[in-house]
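Only one protein chain is missing; all other protein chains are in place.
Then we have chain A:
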Amino acid sequence: MVTTSIKWLRRNLFSNWWNTGLTVLVLYVLWSAVPPFIDWAFVSAVWHGEGRAACLGPGKGACWPFVYANLDQFIYGRYPAELRWRVNVAFLLGLAGLVPMLIPRVPAKFWNLGYLVIAWPMIAIVLISGDRPGLIGVDTDLWGGLLVTLIVAITGIVASFPLGVLLALGRRSEMPVIRSLSTIFIEFWRGVPLITVLFMASVMLPLFLPREIHLDNLLRCLVGVALFSSAYMAEVVRGGLQAVPRGQIEAARALGLSYWQTMGLVVLPQALRHVIPGIVNTFIGLFKDTTLVLIVGLFDFLGQVRVQLSDMHWSTPQGAATGYVFAAFVYWVFCFGMSRYSAFMERRLNKGMVR
């Protein structure tokens, strides 16, 4: 046992002078960065207490009480505390749709998907906005934190996937008008930075629209993010479409399948499998890009962390670092989750289909 691991080390880390040098350098960097971080985040960290006084003092690490004391703001922003249960119900209803969707063994995927992308969003919007007689309305200005991050990310993901697939098909269509329109649309949105899109959505759009039409700032950003990410999604899907041999389309058409049947039953199932990593990569990028809504005055999760940092009651030298480490950790959990799930799906789908 010991000898085999020594052999493994020899072979992989110390096989020649160059590798040995690299190994030593990496070990040195790890040694100088990891223990101090662990010390700061766990050993010398403050775990209990109230207010800045608890965290002040020489040699103290991360100020975790700041995180728990502000957790509600991080999650809900300024959403009224007595109505937060509505957000929780919406979240749980979403989870109730998402979990069975992600487990391949659970049947009725079609209805499940319908619930998840049509029924649930409508229920969730009503619950969260309270925009129905009998419910207390909550203006979107009050929404914040993880709530806004998830709303932007989920809207982007749910809207960009079907839009992206349609655009990718459009760009490969045999009809010149559809092909050019799709290409122009994709290239326009890919050529503009998301920040610009958000600025235009929030600052310029109202200038062009008639005064009577009032579009909510959050809604405008959602539309911007959805269109922007659908252009990226379209290019990823197009890559997958190109990997499907022409003969597949010909065989399907020769059997009498219509264009949409050919695409939906034969081409897309193969194309999407090829690009699962690319699709998830786009979702992860989108999830992280949601932080940009900060610059048009929306307080997403990261924005809310920054707001709480400016609270005098918690102002400490290590406060900012604590807040950002926590924010980074939360983003990482979401993105890593998506990445693992995609790896799982890829393995599962590749098991049957041997080429």
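We adopt the following convention: a contact is a pair of C-beta atoms (placed from the backbone, for glycine too) under 8 Å apart; a residue touches a chain by one contact, two chains touch by 3 or more; residues count from 1.
Methods note: contacts and distances are computed from a predicted model.
Matching "ATP-binding cassette domain-containing protein", "RNA polymerase sigma-70 factor, ECF subfamily", "ABC transporter permease" or "Acyl carrier protein" against the UniProt entry of the left-out chain gives the name "ATP-binding cassette domain-containing protein".
For the options A:K60, A:R84, A:R179 or A:R273, the residue in contact with the chain missing from this view is A:R273.
Note on the undisplayed chain: of the listed residues A:V2, A:I103, A:M122 or A:A254, the one touching it is A:A254. The omitted chain makes contact with chain A at the following residues, 245, 247-248, 250-258, 261, 265-266, 269-270, 273, 352-355.
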